[in-house]
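Below: the structure, in C-alpha cells.
Note that one protein chain of the assembly has been removed; the remaining protein chains are unaltered in position.
Showing chain A:
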Amino acid sequence: MAVLPRRIIKETQRLMQEPVPGISAVPDDSNARYFHVIVTGPEDSPFEGGLFKLELFLPEDYPMSAPKVRFITKIYHPNIDRLGRICLDILKDKWSPALQIRTVLLSIQALLSAPNPDDPLANDVAELWKVNEIEAIRNAKEWTRRYAMDN
C-alpha cells in the first residue's frame, strides 16, 4: 500500500487523543483509510439511546475529495436511504479540503438532530415526515430501538 499521507496520520492521532463526544472512529487494522465509526443518537432526537454504526473511507485523493461515509445500522431518517447513503452537502458539492473526518462526523450527528424532509434521499420517509411528523418520529424511535440498541 502507498505511504499514508501525513494529514491522514495527523487526523487519526487527533481523533484518538481528543475524541469527539458521542462519536468513535477507529481505523481498520488492515486499512488505515477505512474507519469503523459509531455515532450515538443525539439527545432529544428520535435516535436518542441508539448506537449507529457507520463506515468511513478516505479515497485516494483525500482531502481533495470528500470521505465516503455510509450508515451500516438501519436508520429511519429522511436524508438517509435504505442502503445507508447520506444526503449531506459537505459530502458532495460542498466538500472542502479544510473539512476533516471530525467535522464530517459532527455534521452527520447534527443531521440526526435536524432531519430535513425537504431535501430527501429516502422519499417515502420524507413524505411521511412532512405529512405526519408524529408518526414518522414514532417510526424513527421504533427503528432505533429495533436496530440500534443492544447490538
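Everything that follows uses one rule, which is that a residue touches a chain if its C-beta (ideal position, glycine included) is under 8 Å from a C-beta of that chain, and two chains touch if they have at least 3 such contacts; residues count from 1.
Here, contacts and distances are computed from a predicted model.
Engineer: Would you mind picking the UniProt name of the chain not drawn here, from "Exosome complex component RRP46", "RING-type domain-containing protein", "2-oxoisovalerate dehydrogenase subunit alpha" or "Trafficking protein particle complex subunit 20"?
Structural biologist: "RING-type domain-containing protein"
Engineer: Which is it among A:L51, A:C87, A:V125 or A:A140 that touches the chain not included here?
Structural biologist: The one listed residue touching the chain not shown is A:C87.
Engineer: Considering the entire assembly, which residues of chain A contact the chain that has been omitted?
Structural biologist: Touch with the absent chain occurs at residues 5-7, 10-11, 31, 33-34, 55-57, 59-61, 63-66, 68-70, 83, 85, 87-89, 92-98, 116, 119, 121.
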